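Complex shown without one protein chain; remaining protein chains in place.
Up next is subunit A:
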């Protein structure tokens, strides 16, 4: 079959790989009908995430039709249409039973390495580092789904692929980011990054009743989409983020802050970002945490920082004393996708939201390498790419 395959920094190839096979009794194999390029795929593209190996099939936001099931998989049948959560879950371990699906204790098949690196293992992820299992990803014609009797969201008839595809990652990721903020009707929620996750977080914060939602970015097309979703926008090229946020909150700062940027903050926008970039080049720091610093500084005391943005390793000059003295709460983590999908599928089916608003570019799977470049460089006003094998 054909798939998008990682070979190193900036080197994604559309090429032939072996077909997937049923390996465990709970597996299923799906024929992919749609897949997306996610912002965290760019971290792999830039070789910022350790533990990738040449030949890895990438992609963790995908859906399709079940074409084969393992003998112990009683939950799925051939022909079922499913969205696949990017976090692989057993559904039975202590963490899964608590709903902490992104730290499933059984789905990471490289758990010994993960235990050593992270202290304790996290869940297996599709199309990501071997620290999270090294499972083949969904930017492919076919995918093997481990623990498929639990790792799926069944899609009812009547909903298009593009309406439901993002249930696998960015919609529940933006939703979880907003839920983690414990939003109250008097709250201002400030969201750094108006990429796909930021856009979903904006809509989620509105649906959850925030008084005002503020989106921070420097790309006009992304800010126009953020404003369409109900956000007040700040272009950090044009004005001071700190001053404007304080102005919007009577000098008190936003109660809730969401980092939808992560480890690759704009490298030249601020002095501290330049510092991080230099340290990164010298391999003295892995991530660029400008957004974390700014959130800690501007957040109202006793507020909440919600961090869906991906961080890989070590960061420097984080004002932890400020965080402690202001009594801020930090909530973060990969998304517990299945905790939210039932509610979100209902919102889509009820017509309360159509997540396909975020799609700006479509192509064949073979267009994937070019689309990675376009998405990386934000060319042609690209915000979200959907590929069809």
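One rule holds in what follows: contacts are C-beta pairs under 8 Å (C-beta built on N, C-alpha and C of every residue); 3 or more make two chains touch, one makes a residue touch a chain; residues count from 1.
Heads up, the rule we're going with is that contacts and distances are computed from a predicted model.
Within the choices "Extracellular solute-binding protein", "Sugar ABC transporter permease", "Cyclase dehydrase" or "Urease accessory protein UreG", the name that UniProt assigns to the complex's undisplayed chain is "Cyclase dehydrase". Touch with the chain omitted from the figure is made, among A:66, A:315 or A:383, by A:383. Across A:117, A:159 or A:227, the single residue that touches the chain missing here is A:227.
Think of the hidden chain as still there; on subunit A it touches residues 1-2, 7, 9-16, 19-22, 29, 31, 45-48, 68, 92, 94, 97-99, 141-142, 179-180, 182-183, 185, 199, 203-204, 206-210, 220-222, 224-225, 227-230, 267, 280-282, 331, 339, 343, 347, 351-358, 360, 366, 368-370, 372-373, 377-381, 383.
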